Each structure stands twice: as C-alpha cells, then as structure tokens.
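Shown here: the complex without one of its protein chains, the others still in place.
This part shows chain A:
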Amino acid sequence: MADTGAVAARRCDSCSSSSVSMETISGLTELEDLEKIYQQLCAEEKEVEAELDRLVGQEGTIHTKMLALQRMGPNLQLIGGDASQLSGMITFTCSLAENVSSKVRQLDLAKTRLYNVIQRTDDILDLKFCSDGVQTALRNEDYEQAAAHIHRYLSLDQSVIELSRQGEESSAVDASLVMLQEAEQKLKVIVAEKLDEAVAAVDLAQVERFFKIFPLLGLHQQGLARFGQYLCSQLASKAEENLLLATGGELGEKRALMIFADTLTLLLEGIARVIETHQPIVETYYGPGHLYTLITHLQQECDRQAQKIVDKFIQQRGYHNKFQIVQSSMMKSLPGERIEPRELDPVLAEVTLMNARAELYLRFLRRRMTADFEVGDAQSITQEHQQNVEKLLKHCLLSTTMQELIGYYIPMEEYYMRESVNKAVAMDSYEKGQLTSSMVDDCFYIVKKCISRALSSSSIDCLCAMINHANSVLESDFREVLYNKLRQGFPATTLQDIQRGVSSAVSLMQSSLQQGKFNTLGIESTENAKAAFLNDCCKLFSQGGGSGDQAKIESCLSDLVNTSTKFKDLLQEGLTELNTTAIKPQVKPWISSFLVISHNIEEEEFNDYEANDPWVQQVIINLEQLMAEFKMALSPVIYDHLTSRMTTLISSEMEKTVLKCSFSRLGGLQFDKELRSLVAYLTTVTTWTIRDKFARLTQMATILNLERVTEILDYWGPNSGPLTWRLTPAEVRQVLALRIDFRSEDIKRLRL
C-alpha cells in the first residue's frame, strides 16, 4: 500500500529529485523491495537524462532571443520618454478644455438672462404700449383694437409682471397695470352692453362684431351664451310664425296632411343653416371645440320649438286619442270604438317623416360637433368629448319626444297591419285566370307597406319592431288561415286555390324581402333576398348606424326568413295532399290499363300496334290534359314541383304494372318503344331531369329486349361500362322471368 502511494507521489512532481527518499532506501531490508526501488530509480534516471537533453537543445534559440532583446534596450528607453511627454500634453489639454467649457457655460447663462431681460423689457414696453393703446382705442370706440391690447396684456407672463413691479420702474409699471385692469373691466362691460344692444336691435353685423371680441377678453363661454341667445330668439320668432301658419289652415289638401312634419322640417333645417353659417366665425375666433357649446345653446331652443310643434301635432291629429282606441281594440276584441285602418294612413306617414327629419338633423349635429372636436383633440376625439356629444344628442328633448311618438306609432302600425290583413283575408276573392286569390297579394302588399313605412322613419329600433310584428302576423295569423283552409277537406278545385295561395305566399315573401325588386332567383333565394334587403337598409343607415344596428336588423330579418321556410313546408305539405288526392286517382288507372294490352305478341300484332298505338299515346294525351289544367293554374315553380311528384308517381306505378305482365321478344321491343315515348313526353313538360327517375324502368326494358338469357352478361358486372345498375340481381332474374321464351333453368344458372 505504502509504496503505491509513493509511486503516485512521484508522478506529481516529475522534474524534482527522485521520489524515493534516502530514508526509504536505508529502511529497506528485503531484496525484492530493493530491486523494485532500483528498477524504479533507473527508469527515473533515464527520464531525467532525456529531459536534460531536451533543455540543452533549446539553449541556441534562447541565446538568439537574448541578443535580440539586448538590441531593443535603447529603443525602449526612447519610448518611455515619449510616453511621459504625451501624458503631460494630454493633462494640459484637458485642463485647458475644462477651462474653456466653463466659460462657455457662463456665456450661455448670460445669454439666457439677456433673453429674459429682453423679453421682460418687451413685456414692459408692451404693457406700456397696451395701456396707452387701450386708452386711445377706447376713446375712439375702436373696441377691436382695445380688446387686442387687453388680449396682449392677458397673455403676458404674470410672474414677469410681478417681478417688474419690484424693479426700479415699479411705479410706472404699476400705473400701467392699474390702467390696463381698469380698461379690461370697462371693456368687458361695454362689449356686453353693446352686444345686448345689438341683439335687441337685431343687428346681425353688430352682434357678430362684438361676439368676436369676447374670446379676446377670455370670455368664451359668455360670448357663446349671448350669441346663442341671439340666434335662439331669431329661431324662435321664425318657428312661431311657421307654426301659426301651419295651424291657421288655408293650405292645399295635400300639404295639409304633412303640415306638422313640414313645420318640423323647417325648424330643423333652419337650425342646421344657422350652424352652417356661423361655424366659421366660431372656429376662427373661438378656436376648435367650441361649436359644441354653441350647439348646446341652440338645442335648447330647438327642443322648445319642436315640443310645441309636436304638442300641436298630437292635439290636432288626435294622436293620443287614436292610440288609445287602437290599444283598447287590440287588447280585447270586444266591440267598442274602432278605427278604420285606412284612417291611420296619413298620421302614420306623417309621424315617420317627422322622426326621419329628426334623425337626419341629429346626424348632422353629430358630424359637425365631432369634426370640430377632432381639430382640437390631439389624435382622435377624446372619450370625454365623445360622451358629451352622445349625451347631448341622445338625451335632448327632441330625441325623447321623437322616441315617444315612435312608441305610439308602433302599436298603431301593428294595428294597421293586423286589421288590414284580416280584412284582406275576409274579403278574399279569386278571379279566373289569376294564379293567386286576392288575399295573398293583398296581405303581402300590406306587410310590405308597413315595413317600408317603418323603414322610412329612419329609426332602426322602429324598423326592427315592425319586422318582428310583420313576422308575427305572417307566421301566426296568415299562416294559420292558409293552414286551416288546407285542412278543410280536399275537393280538388279548392285545393288548387290553396296551392296558389301558398305558392304565391312563398314567392311574395321573397319579393317583400327585396323591397319590391323583382326576384328571378327562384324559390331557394331567400338568403340572397335577405342580403339584398339588408344591403338596402345599410345604405339607408350608413351615416348613423354602427355594426350593432346592422346585426339587429339582420337578426330580425332572419326570423322573417325562417317564416318563409315555414311557408315552404306548408307548400310541400299541400303538394303532397294535392298529389295524393287529385293526381294519383287519375293517373293510376291510366297506367294499369297497360295490363290489358298483351305484350306476348308476334310479328303480326307488333305491326298492328305499330299502325294503331294501343296504349301510350292515349296515356300521353290524358297526362297532357291533366297537366295543362295545372300549368294554367299554378305558378311555374309550383307546377314544376308538382310535375316532379307526378313523374315519380308514374315511374313507380309503371314498375309495379310491368312486373305483372308477360312478354315475348317482340313484346319487349314494344315496351321499349312505349317507354321511350313516355319519357320523351315527360321530358318536355318538366325542367327536372327525369331520366334518373326512369332509370330502373329503362333497365327493365333493356332486359326484356335481350335475345338470349346469357346476353345479360354482356351488360353485367365487368361489362357494364358506363351503365350503373339500379336493379338487384334478384330483380334482374325477376324481370328475365317475365319473358315467356326464357327458360327458368337458364335464368337460375346465371351467375350475377
């Protein structure tokens, strides 16, 4: 153990003397150990020798290096001297620079002070100039000049003025200040008086003259208030005059119907014009953001005058009275005082027009105020300004008054719609040659009219409410009428009338959605119709409506689309009934008469059939007559649906019948000819592809035409080519068995 430790120690320090100490050696007693140590020392010796050789070998290079170093000695001394010289120079430059920069700083400070001094002197000079100038200007009644001086004085730095009062010139400055302050007060009084005088004298030029002076004196709010007052009094007298004219009669019948809407329009247009005219002056002399204040003043007068007009409207048109009658007759169907829907027409039209005008006016105000704020607000209009605008517009009396009017309008319009629809249903009549009875056109005309009128109010909530009501009337009342008629038993002719009703209901649904645009897209286009109508609405509301408004209209309209789907379901229901009650009983015997005609025929009979068609021509003639009746009476879309159902019926009846017959080779050929004629005819009467419906029958004819049983394999399985078999192998066998000349063993043996 101990010696391995010793060996390890040696490795750590290879360059020093041997790792084996003298003590260790002298302590050794065993020969074996001695030999081991000896070996070790020998190896060490060798290593040391090699190391020595290597070091001696390096001597030459070291020597050359030493020589080179010796040569460099003097140069190094030179560099040292240069370096200390450079350092001295740098220190010098540095202190010099510091010296200079502190002087510059001092200069800078001096300059700033000088500036301030100049500014203050200027101010003091201005102060003097102003105080002198204001006196002269006042004396000359040049109020603009005087106000300009005061404005200059007000914009002086007040602290500077304070400081100046402590200087040598203090008494002079003080005097000027006192004089200016006095002049300011005096001017304020004069300007206010003069403006009042001008207002009283209705002298617009003078009013504007003094209005412009107010902001120079820092009296923005006062100026706007007084000017607003002036404009309001102007508006008021004009409005009163107009209202008097309106209620005085003496108007043409036609204009009289809309007189309150007209009067309101005059008022609102008048205000808009006032704003338009005076906006530049406010902007120029008061700066941006002040139009809002002026409009706030004007709106008060607008509210007052609009209220008067609306009050008169309510009174003279008996608006509330009408509403109450409508309400009570809608609540209970008891016989009480009733109003003819027709009587409501004018007042409903007038009230929607009034609201539309108010909306237009409020939109105008919003645009103007927002634009004015946007000039002043740093980036976009501030939240606070935006809120002010919205608050003014949404909660002004004009808005709430209109909301109230619309609140009464909606039930009255609803009543109008329900009553008129009921009436149209009650007076339903059918003229020969028409596709629909009168009720259908009438009902949709009414609904369309009511929605259009609501739309013309420009109120989105009003429009949505009427769409909701229209939907309710159509979905419950009108649909119920149609449904009940459908349920009243099915004599074929009445039934056709109903078909007409429903079908036109569906297509009218769409055109009513499209606001009278002609719809060529057919029955599946309700979505498109909705989009188109929505588009129209959007255009109408584009200035005011946000995306929320659009979502509202869209949602209400999609309910209408759902109703349209319910009408379509009703139509399908009706068609099914019509098919089973009016078509099936007639068509079925025509088809089954096929059984009577033998198809187990030989050459002679085949030729006979060729000359005198035994069956198919008569069937075609019969169908032609039946379809002609429907074609005349039904709308094209419905007619198409019906023919589709009829062809389905024919093909399934044919199939059943054929399977009951037996065929010879020529009989099969005969059947093939007959089927071709039938399909050719049916193709001409419907736009649907009927080949598909007759695919199974055609394949049956193919089978009945085969020469031999095994020939089927030319058409079957891998040989079928483009033909897709609609018949199962079992059915193929069944059809093959109809041929009397095919042996059943052959058929059984077939591998299908």
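One rule holds for everything that comes next: a contact is a pair of C-beta atoms (placed from the backbone, for glycine too) under 8 Å apart; a residue touches a chain by one contact, two chains touch by 3 or more; residues count from 1.
Methods note: contacts and distances are computed from a predicted model.
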item: Among "Small ribosomal subunit protein bS6m", "Mediator of RNA polymerase II transcription subunit 20", "Ras-related protein Rab-30" or "NEDD8-activating enzyme E1 catalytic subunit", UniProt-listed name of the chain not shown; value: "Ras-related protein Rab-30"
item: From A:Arg338, A:Lys394, A:Arg708 or A:Arg726, residue that would touch the chain that is not displayed; value: A:Lys394
item: Selected from A:Ala551, A:Leu595, A:Met632 or A:Ala680 as touching the chain missing from the view; value: A:Ala551
item: Hidden-chain contact residue, picked from the options A:Ala465, A:Leu557 or A:Val735; value: A:Ala465
item: Footprint left on chain A by the chain that the document does not show; value: 387, 390-391, 394-395, 400, 403-404, 406-408, 410-411, 414, 459-462, 464-466, 468-469, 471-472, 527, 548, 551-552, 555, 559
